[in-house]
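Everything on this sheet refers to the single structure shown next.
A protein chain is absent from this complex, but the other protein chains hold their places.
Our next item is chain A:
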């Protein structure tokens, strides 16, 4: 073999970087804003420290608040290449660090078969032939056959990069351990070759949705920031910066509605990205006034679970207009109405409001302080209100009144009552 493989080992730059792409925290805010990413001071300070201290940054928080987006924007803002490692359950280190390109190794072996043949041609016995090939092993375990995966690529890259390790909480704990060396020392050891140390330290961002606790060892190596839903003003600014096409006035109302939805304890609260999607949706529909109707029709853009949708639909009228007279619920009286038992109804659905036929949905209404107990209670005696449940329908939709067959009084007496005669 003519050419020996020399491991690329470089001295680590131990000193804290005295310069970085940003002069100050304000400049971070400004630069990110130019890319359409609205950062508050806390976030910007952390990013500033990240660029100065060369420490990885662990971002935790609910999905859709801009964790991944920050990495992307940081790459754009600093002119660095973005490398992304998307974590998932069962991922092993070969998918994160590097693997040996077995196919390539095999192909080279095939092509070089003749050369290898010559090498062992005059070997006296099998053992010495094996020894000769063994002495050439380094040819096949060299950088030539090393397929770098994102981590190794980030370490070896000659250009400065931003490394995004996305949703690290989904990875197994084993992978987390593999990350420790990379994050702590910015180096990766390949047993067959040696240790690679980063020439250009990457900016590393890790994101986590908090589905499990991360190891203390991992957290210790990182700066840490909990990214929560933003304040109303910042969220509004974000929505505006995305140029959704929705007017400022409507965007403001929309942000307030979304914030109201987040308070409903939904299984999955709407995120910023979903607010933006909703704004775009409404803009596409050419909406010029937010009302509960249009919001109800499009609420599935932001709410993704069946039960959440039901909750959201119930709450929307109140969120749009806190003073709304909620007539849909049919519990016999809206806010500010008297108790509707005098027959003097002026609403749209008189049938649903008489005490004898209370609306079937009354029992679904529980967040409304102004509900008359008697009407609510009377509804609980309604035949068939659990109907459909034995048919496996979720939620037990009550059949319409017409579906309940009328039975003449005589039939009841015939089937049971008075004295029962032996049937045979």
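As a working rule, a residue touches a chain if its C-beta (ideal position, glycine included) is under 8 Å from a C-beta of that chain, and two chains touch if they have at least 3 such contacts; residues count from 1.
Just so we're on the same page, contacts and distances are computed from a predicted model.
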item: From "PadR family transcriptional regulator", "ABC transporter permease", "Nitrogenase molybdenum-iron protein beta chain" or "Methanol:N,N-dimethyl-4-nitrosoaniline oxidoreductase", the hidden chain's UniProt protein name; value: "Methanol:N,N-dimethyl-4-nitrosoaniline oxidoreductase"
item: Option from A:89, A:125, A:158 or A:381 whose C-beta touches the chain left out; value: A:381
item: For chain A, the residues touching the chain missing from this view; value: 265, 267, 307, 363, 366, 373-374, 376-387, 389-392, 394-396, 404-409, 411-413, 415-424
